[in-house]
Each structure stands twice: as structure tokens, then as C-alpha cells.
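A short worksheet on the structure shown next.
Of the protein chains in this complex, all but one are displayed in their positions.
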Amino acid sequence: MIFFLIIGFSIVANDTPNDAGGSILITTYNIPEGTQKIELYRLAKGDTIYEEAGLIPPRGECEDVSVVDGVEYLYRVRAITEDTFYVAETKEFISSSPQWFNRTRITVLLFFILFGGVVLVYIELAKKNPKGLFIRKLPALDAIDEAVGRSTEMGKPVLFVPGLEGITDAGTLASITILEKVGKRVAEYGSRVIHPNFDPIVMTTAQETLKTAFSEAGRPDAFNKDDVFYLTYEQFGFAAGVDGIMLREKPGAIFLQGYFYAESLILAETGYSIGAIQIAGTNATTQLPFFVAACDYVLLGEEMFAASAYISREPRLLGSIKGSDLAKLAILCLIGAGVIFGTFAVIANNAGNPSYLGIFNRVLDFIARGNG
Amino acid sequence: MGFWQRLLQLDRKWIFLGIAIVVIIPLIKPLGLPIKPTKPVQDLFNYIDTLGPQSDAIFLVCDFDPSLMPELMPMIQSILRHCLTKGVPVILHGGLYPAYIGIAKMAIDEVAAEFPEKKSGEDYVFLGFIPGVTAVILAIGIDIASTFKTDYYGVPIDSLPMMYGIKNYSDISLVVDISGSSSPESWLMYGQERYSVNVGLGCTAVSAPSYYAFLQSGQFVGMMGGMKGAAEYEELLARKGYPAGKRPATTGMDSQSFAHLLIILLVILGNIGYFVVRRAERKAGMERRKR
Amino acid sequence: MLRRTLPQAIAFIIGFAMLIQYFIPHPISERFYNVIVQQWLIIILGFMYIFALRSFFMHHIVKIRRKKEGYWFSAMAIVALLFMLSSGLITTRGVFFDSLYNYMIAPLQATMFSLLAFFIASAAFRAFRARNFQATLLLVTAVIVMIGRVPIGDYLWKGMPDLVEWIMSVPNMAAMRGIRIGVGLGAVATAMKIILGIERSYMGGE
Partner (left out) sequence: MSISTSIWIWIAALLTLMIYSFLYKDNPFYRLAEHIFMGLSLGYTLVILWYDYIIPRIYQPLFFSPHQWSLIFPILLGMMTFGIFSKKYNWLIKYPLAFYVSAFAAIQIPVMLRSWILKQVEASFLTPDKFSSVFNSINAILIFVGLVTTLIYFYFSKKREHGFGAAATVGIVFIMVAFGAAFGYTVMARISLLIGRMQFLIQDWLGIM
């Protein structure tokens, strides 16, 4: 066999980094013009004959995953053109091995430790001094007083719908906290709250919550357990049932708080048509537009969690909100600094100094892939 | 009571009737308004169109239940037709939840009948349901054969000729998730982030807007959104002269156009009425105070 | 102890192990991951369907037993379940079983959801109001998108589809990305609290 060893066409073999072993990374450079396919051959130490190890795709890079850890290999490639072929080979033996840490994932680890740490610190701070952490008050919370007040003036009850999810959903949990506040106001004003349910566990929790709220407002006797009841677990059946309640009882204020699905607009429409003040809130992003269009006040996604942290002052809720805020601030600073540094780097680059642009690109790579 | 006040109190059954009419009439008497493909659909089509019998497989996932058939069924069938026409090996996965498998079965039964020379196990493979959702996505990255054991028909995966050489994501050129839920994010987070497989998707119009962030960042190779997206894909197939079936999404587009016009009209009328009535009420209130 | 501490300990151990596993590419770590993901999680999650079964029977059997209004509908639901189950097992998922799915389950579910087209139209007329700046902006964008995303938009004005594509990929994308980052941070914080046992509401509180 005649080998055409040409200058330029070359091959490099390395242990694939950050893997579980059993793989060697093959890279070829300067693939000859008109190459139709590239064949890969491999020689294990101690053997005498090169064995076939498959084809290298046209981009010139592949992983040989049929190797055994610890065995040393030499590699040879043949680039075949229409009328001839070219050969390149490695000079030194190479072997594969597994690694104990995946360095491409270091950014994730860093970010997690920082973010997780901040959340935990805030939880501890909140435990020590729950009043000390500032959270902005949301307009929808003020609206609760107004809505309940107006409803009472008109001699109408308040309707609270907790959504369609179970107690494990973050939106449902936030809804329960908001119910607590609504319940207190209702008790103070001497009004009544109707609470139809989709989930039996949410129902029990809501009963407990309202009972406590009424007692705290000093009117435990005013709470009627039958106002918190189970409706049905069929989506549209539930919507039809709540619609019926709205038309019969004509509530003056309607709270749609929790996780909703497609029935959201049916509820909001009927609520609007009876002229009630509607205060909605959901973590179901797809349903938010309908609430914005048909309700008077809306808690948008995260705002709902912030509202429940504001009301309950529970350390674990406060910790998340404050931690996320700090992370957002960090992200803002990071991309803000990116703008300033990036602009500077481009100007420097145009002036003939590409090194800053290089740093900029490496930072980006580090964020996305962890290998700067 | 003024005209607008009476209009606003219109029984909603009339609106129901109006919607039914604007949907039904164009179905019986189609106009055939032209369909212009958008970039996300074009990107997905082009990606699959460059593949051939020698390429890595397409892993097509049916992640929706019957309620979303009108939007998503045309997509899954178009992708199947595209793959079978080009000879790209295609694995159809019956989805992450048990309710989805029937849809996948319907899709493959219908398309396979159009391609009588294509054989299950040789040109396409149909995988059944196993529980686990995200765990399944992760497990496919380890080994398809040991995750599923058999195909839908109970044939061991190891004995299927097409699956020879297809072990996990590294032998899959693209995962196409046709989805009615947030599953494309799961394929992205667990399939792409852990195993760096390419992901494309077809989704309902409800979820399409939220996926633009992933399109822009290059995490999805392309996307079909809603029945319109499906119609665009059908149009692209037809332009290349590939079989496109009965083109159900395309035939629905005229109705879609007119229904949108009606809804826009309703929003505008409703709001005019709202402002007119509100103004009249305020005026009346002021006059009462004057007296 | 058995009711609280041990489940919590299990949660912590498995959570912590799976978390550090992500950073370790070594075969031992991979094997651990494969066993947990491919076998354990898939098997455990299969049992979770018991919940669906339980709430179905609880709901309907209680209704029948108490002879609540419309109890015979519940009886029909149970009959339908048994019918589907037996036809699937007797025919080993044969043609009849497929037909039940294709011509009963599929059309029923599809039709239920298509009811929303009617409700959305009625809400468009009766409830969606440009009551303030935010709602106005929302409705105006919605109208543009609704026209521009269908062939008639292209027919009325050639630039319409491009305008909509721009809305989707510029302002919409920017806001969605912001919302997502916020939701993502919240989810990571919650996941961490679950592993550390700070968040226990998924176990039905205390």
C-alpha cells in the first residue's frame, strides 16, 4: 500500500475531557480538497495491525467511543478523494480515562452556591426579624380592603375561587395566604365569604384558614363552615357551578386566586357581567392575559408570591423572594457591565487591539458553557 | 335604554351562533387564501429536509391528547410524511403520558397507509408509553433499547433492523416534540442540556409565544406554532412536491381568518358600547347632582 | 420519627446525591444515575396513578352511595371505565379498543375543549375591556396579532405577517425572557428548599 503523506493534513487525538471515560476525541485538520470520506484506524499498544474504527464525519471531528480505558492507542486516518487518498497519523500513544469533575458545569455550580447561599441567609434573617426585610406593597393588596368594603356596603357577599390545582402548587399556597387576609377583612366588616372548591384537600385547608382568620378578627361565631364547600372535580363542571353561584348570589367582590386553566375566561366573564370588583392572581402565565382584560386588579405570576410573602411574613417565602431579587440585581449588573465593557472592547478592536474582545467572548463562553 | 346598552345585553347564544357560522361557511365554500411560511417553520423544515437515509434518526414525540388534535395532528403527520418521503429513519414515540399513545397510533396508522412500501421496524419505529415523564427523557439518553424493551407492537427493540446503530441521543439528529403542554421545555432541559441533542418543536398557539425566547437563543432549531404553523409546514411540503396528505390545517385557515375578524369586531363593538354607556351613566349622574 | 424524620432524611440523601452526581462524570456516578432514573423513578412514578384511580372512585362511589342528585351519571362513568378496561384487556389492545379511543374518547375530549372557542368569543364582546392603559395595550396587540397570524392579514396588508413576527421575536421575547428568569429563580429556590427540608408542603404539611 502506498501512503500519500501530505503536509498540512493532520490528526490529533486526546482523551475526551469531562466524561465517564471510554472515549477519545479525534480531530483532523486541513482536510484535503475533494475528500469524499475519512476513514479512521486504530492500533492498540502491543498489536501489530491497525483495526478499522469507523468513519469521521465531514466536519473532521469525532469521538471514538469503542476504546477501553487505560489501553494506549495510535490513530491513523485516510481521506479518500475521487482518484487518490491521503493519510495522517498520531505519533504518541493516547489512552482514555474517566474524570471526577465535569469542568464545563462549573458555572452552574458557582451560580447555585451563590444563589442558594443568599436564599438561605435571607431565610435566617427573616426568622430573626421578619419585619426587617422590605417587600414592596402591591396595589392589588390595597384593593382587597376596598373591594371587601364596597361589597359589604352593598350588602353582598365576597366570592373566593382558589383555582384548580392541588395544595402542592405554589399558586394554591399563595392563594391560601391571600384568603387569610381576605377572611380577616370580611370578618371585621361583618360580611360573608363563599369559597367553592375543586380539590378536597384545598377545601379543608381553606376552612381552617378562614376559621383562624375569623377568630383573630374576634368574630369566631360569624364563620359559617358551609360557605366553604366542595363543588366538583370536572373542569367545565366547576366553571358552570361557579358561574351559577355568581348569578345567584351576585357577590360584590370576586377573588380569582390560584392556578387556573382554560376556564379562567369563563369565570372572569361572568364575574364582569354581574358588575363585581374582580381581583385576580395566578401563576398560570397563559391565563394572565384574560385576567388583565376582564378583571380590575391582577397579581401577575411572581407578584402573587411576593404578595403572599408580604402578608404572611413566613421566612421561607421571604427568603425566596429576597434571594431571587438579589439574583436579578446581579444579572442586571452583569449584562449592564457587559454593555459597557463590550462597547469598549469593540472600540478597542476597531482601533487594532482585539484582546479585550477576546476577553469579552471568553466571559460569554464561560457563562454559557463553563469553559472560558 | 339606548342602542348600545341593549346591544351589550345581547344574549350570548347569538354570539355562539355567529362563531359557528363564520367557521362553517368557509369550510364548505373555501376561498384558498395563500399561506406564507414564517421563519421558525422554515427553519424546522430546512433542518429535516437536509437529512436522508444515511443520517441519524429523527425522534418524533407525540405529547398531546385528543383535545388538541386539530392543531397538532397535522404537524405530526407532516413530519412523518416528510421523513418517510426523504427516507430519514424516524422513531415515533407515543408520548410521555398514557393518554397520548392513541393519538400517535392514529397518526402512524394513517400515514403508513399512504406509504405502503415503508415497513415498521425498517423505515420507522413506533415506541409505546412508559411512565416517568422526565425520567423517560433522561433514560433515552442512556439507552433506548433497555428503556423501552419493546416497540408498541411488542417486538424487542434489539431485533428491529432500523434500530441497529441507534443507541441513544448521540444517534439522533433531532428530537421533534409535538406538544400540548410544557414538555418541550423538559426535552430542552433534560434532553438537550444533559445530552446535547437538537430539539425542534410543534406546539399549540397557546404556548408558542413563550417559546420565542428559546428560539432566539438557538436552543430550539425551529418551531411550528398552532394550526397556522401546521398549515405552513403543509405548504412547504407541497412546494417541494412532497406528499402532504389532505392538508387539514390548510383547509382550516379560511375559517380561522374569518373567525378572527369576527372576534376583533366583537372586541371593538363591546368596547365602544362600554365607553358610550359609561359616558352616558356619568352624564346622568352629573345631571342628577345638578338637580 | 418514621412519619417525619426518616422521609425527610431520604429526601435529603437522594436529593443531595442526585445533585452532586450532575457534576461528576465518573462511571460510578453515571451508573448510580442510570439505576435511579431508568429503574427507580420510573417504577415509583407508575404507582402514582393510584391517586387518579382513588379520586375517581371516591368521588363517584360516594355520590352513588348517598344517592346524590345525578348519581346515575356517576354510575355511567364507572360502567364506562369497566367497559374500556375489559375491552382493552380482552382484545389485547385490538381494533375495537382503538376504535373506542378514536371515536369516543378523542372526539369527546376534542369537543369539550372546542367549547372554549365560543366562550372566548362571548368574553371578547362582553368582558374584555380597554379599562386602563395596560388592558388597552394588551387588546391592541392582541388585535394586531390576531389579524397578522392568519392568511387574511397578509391579504389585507403585505407587511402584516412581518410585523407580527417582529412583535413575537422582539418585545414579546424580551418580556417572556424576563418572566422566565424570574420563574426559573423561584423554581431553583423551591427545589433547594425541598432537598433541605425547609419546604415540606408537598408532604401534606406537618
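Lettered A, B and C in written order, each chain numbered from 1.
Throughout what follows, a residue touches a chain if its C-beta (ideal position, glycine included) is under 8 Å from a C-beta of that chain, and two chains touch if they have at least 3 such contacts.
Since we're looking at a predicted model, the values are computed, not measured.
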Visible contact partners (per top-of-document touch definition) of the missing chain: A, B, C
Chain not shown: contacting residue from C:127, C:160 or C:173: C:173
Residue among B:190, B:233 or B:274 touching the omitted chain: B:190
Residues of subunit A (touch criterion as defined above) contacting the omitted chain: 105, 107-108, 111-112, 115, 134-136, 234, 236-237, 240, 285-286, 288-290, 292-293, 300-303, 306, 321-322, 325-326, 328-329, 331-332, 334-336, 338-339, 342, 346, 349, 357, 360-361, 364, 367-368
Hidden partner chain, residues of subunit C it touches: 2-4, 6-8, 10-12, 14-19, 22-23, 35-37, 39-54, 56, 70, 73-74, 76-85, 88-89, 92-93, 97, 99-118, 120, 124, 134, 137-146, 149-150, 166-185, 187-188, 190-192, 194-195, 202-204
Missing-partner contacts on subunit B, residue numbers: 13, 16, 19-20, 23-24, 27-28, 67-71, 98-99, 101-102, 128-131, 134, 138, 149-150, 185, 188-190, 192-194, 204-206, 208-210, 213-214, 216-219, 225-228, 248, 251-252, 255-256, 259-260, 263
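The rule we apply is simple: only the chains that are shown with their structure count from here on.
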B-C against A-B, pair bridged by the larger set of C-beta contacts: B-C
Inter-centroid spacing, subunit C versus subunit B (mean Cα positions, whole Å): 16
Distance from the mean Cα position of subunit B to that of subunit A, given in whole angstrom: 23
In subunit A, residues with contacts to at least two other chains: 285
Subunit C: positions in contact with at least two other chains: 112-113, 120, 122, 126-129, 139, 142
Contact set on subunit A toward subunit C in their complex: 18-22, 98-102, 105, 108-109, 112, 115-116, 119-120, 123, 167-168, 170, 173, 201, 233, 236, 262, 265-266, 268-269, 272-273, 285, 289-290, 292-294, 296, 301-302, 305, 316, 319-320, 323-324, 327-328, 331
Parts of subunit B lying in touch with subunit C, wherever the complex brings them together: 8, 10, 12, 15-16, 18-20, 23, 33-36, 38-39, 65-70, 102-103, 105-106, 130-133, 135-136, 138-139, 142-143, 146-147, 205, 208-210, 212-213, 215-216, 226, 228, 253-254, 256-264, 266-267, 269-271, 274
Residues of subunit A that touch subunit B when the two form their complex: 285-286
